[in-house]
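What you see is the complex with one protein chain gone and the rest in place.
Here is chain A:
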Amino acid sequence: MINTFVGNLGHFATILAFVSAVLTAFSYYKYHQANELEKSNWKNFSRILFYIHAVASVVIAATLFEIIYNHRFEYFYAYSHSSMALPVHYMVSSFWEGQEGAFILWIVWNVVLGLVIIHTNKTWEAPVMVVFALVQAFLVSMILGVVIGDLKIGSSPFILLRDAVTAPIFQINPDFVPEDGTGLNPLLQNIWMVIHPPTLFLGYASTLVPFAFLMAGLASKRYSEWIRPALPWAIFSAMVLGMGIIMGAYWAYVTLNFGGYWNWDPVENAVYVPWLILVAGIHTMITYKKSATALKTSIVLIIASFILVLYATFLVRSGVLGDSSVHSFTDLGLSGQLLIYMLFFLFAAIFLSVRAWKHIPSSEREASVYSREFWIFIGATTLGLMAFQVILPTSIPVWNAIVESFGGISNMAPPADQVGFYTKFQLWFAVALALLTAVGQFFWWNKMDSKTLKDTLTVPYVVSVLISAAIIVIGKVYDISYIVVVLAGTFTIVANATILTKLIRKSTFKLAGGSLAHIGLGMILIGVMFSSGYSEVISYNLSGLTYSNSFEDEINKEHVLLWINKPTQIKDYTAIYRGRQKKVVGVPGLVDAKLLKSTGEVNQAIALADIVVNGKTYHREGEFVNIVLEENDYFKIDYYQEDDLKFSLSPMAQYNTSMGLISSPDSRRFLNRDLYTFVSVINDFDDPEWREDELFEVAPGDTFYLADMVTKFESADVVRELDGMQLFDGDVAVKAKLTIQDYDVEKVLEPIFIIRNNQVGRVPVIENELGLKVELTNILPEENKFVFTVNRNQKDYVVLKAMVKPQINILWAGTIIMLIGFCVAIYRRYDEFSKMRDKGLE
């Protein structure tokens, strides 16, 4: 039965949210303009309108989640993003898998931020909320789904399946509801994908806050006062955005199989660039607070960071990236709307800035080389250049589109080797940044001239050279550019650690944000250098196969084929593929797939044997068990060193009907390195091509070869009972027992031969892992011989890629320290703002 009420409610809430956003903007504008007498009326009215908008936005989100949660597949969104088999926490991912859901997430975050702004500000509320409400109006319009003539505004998540697709079934039965949805992209079925998008979107949403304060400041002629309330928010935004980026990188590392955490994909670049600009903006804002310089630069940077977030959204969601990105979204017809959204705020910001430009105070004084302003400015410039270097090539598809829209032809393509191309600039910029932060921090806290500079820098310099030397020797860093990276990284860590200890000893921890964040930067630099620069593929094909084509011998095969049970050398390890596993609800670790038999119900199986882990029995034979996402197979690979089992890894893969092979890595974490592995090809059991019959005439006790495996015919017995089959009086059933030795594994196969009413029945055994079908075809009593028919197929196998990523933990630790630094800074700056506010100055 189609439930149209939920969808209508959602759609109504969307329209209400849109209208209330427009009215809130208007009302706050009136509040801002109103005289003292009318102010309080307008204030209350505006707030009520915004509360209505807030409630409507939450209702939109709640309605969409209700549709997914209750499996209402009559709705296109639930049908195309969810399925019955999904656990609740992945339904959350379904929510933002589609673009509409992502916009809703963004809208809700803006509402939360708006409510916080209303309740933490006094004089800033009105002008800031005008900007907020306008942004909300644009965002809600993306999901409006209103069609006026030929003009389509927004793409609604609340449309019914029958309105979204033209399938013949709806002509026969308009009320048809599919039994199941098409499911969530398996790559998003990961805990990091539950928390990464909300974090990233909070980062996106929060860039609005400093921008809104800036716009409010420019409009109300408070050209410099906006900095104080905006600064903690700018740092908050950079922190959250940074965290979102890192979570994305971590998700890519643990879920995707491109072999790393960062690929310089346009989608990644699109968030990295605004983050760089925002960080630059924070630095110039802090400079302004200290010494009244760099106000104009701050204004430009804050505008740029907000516009770049919109540009990122445009790049990713307009379809303009086309085939230059592995994970861009399809065009929902929103590109025009996104462009208008971006250009509206770009031109509004330019207009307000130009109007105010000559009133903005700027210092005429030339900054001395020994002043902190000078060094911060150089740092901000470096960040700006880094952003420029990334955004320019990322925008190549946009340049092509522009040239083509004017009738030209442009065949420019992004650099073929993206990683190499970006790294060669970004690495050196990052080295420059590291050195600047080291030197800059000393300028920040002390008055400097050439002599004191020399005195203060000597000790950290010597210490860091010593530490670097140790790292270079122990880590075997012999590449000259990597040596420079180590030096720069260590120098910034040592220098900032020196400052940090001084600060903590002399004053409070509150001031330590900067040095902590910079220590994080140094660690990230060193971690990236080791884990990427010294990342090594160890799964070279050592099988000794020669190829038909001579040139192939010259190139390294980076993947290795592992047949089941067959030991294969992978660098220092002997790897053995042991078969498939499943994740079972309530059982720790993974369970061998051969112990489970699917019942045909979603995510359900019968245990074919007791499931025992560490001596504890979790399920008895014959019990029903629940599988976590049954389509996921985990491929168990044991790693031996000198015949000792060191560890096992179980990378995941599933064959997805719409996306092909989905593969997720599994890594062995050591303190100083990760062994990162994933499967790139798996065997398909579903459609085996059995080779022609091979007949074996053997007597009990005989040994023979099946394929290349030693097989012993142990016995053949008449049995009274059979699993899964009823025997009647007069039936004769014979069960043969064959043991097959495949390397160190022994398998027992028991084909059955039945005679009933002079008819012969045969129950063959299919052993998928060994690629065997064995049938007891005939019994020759006079010769005491048994005839087996054997069909062979490929043994089970996986193709594996394995890499070593040294010192990746330094990178993760560095990111965490950097984030802590940001948090300390947020606390300090918010504290400053709230003290001024409570004095009645803001």
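Odds and ends about this structure:
Throughout what follows, contacts are C-beta pairs under 8 Å (C-beta built on N, C-alpha and C of every residue); 3 or more make two chains touch, one makes a residue touch a chain; residues count from 1.
Going forward, contacts and distances are computed from a predicted model.
Taking the options "Hydrogenase maturation factor", "Cytochrome c-type biogenesis protein CcmE", "Trehalose transport system permease protein SugB" or "Sarcosine oxidase subunit gamma" in turn, only "Cytochrome c-type biogenesis protein CcmE" matches the UniProt protein name of the chain that is not displayed. If you put the hidden chain back, the residue from A:3, A:120, A:182 or A:291 that touches it is A:182. Among the residues A:404, A:417 or A:746, only A:417 touches the chain that is left out of the figure. Within the set A:53, A:196 or A:559, the residue that contacts the chain not displayed is A:559. Summary of contacts with the chain left out: across A:48, A:165, A:645 or A:780, the touching residue is A:165. Residues touching the missing chain, restricted to chain A, are 79-80, 161, 165-167, 169-170, 173, 176, 178-180, 182, 323-324, 326, 330, 332, 366-367, 369, 378, 381, 385, 388-389, 392-393, 396, 411-417, 421, 425, 541, 543, 545, 547, 551-552, 555, 557-561, 656, 658-663, 680-681, 797, 799 (touch as defined at the top).
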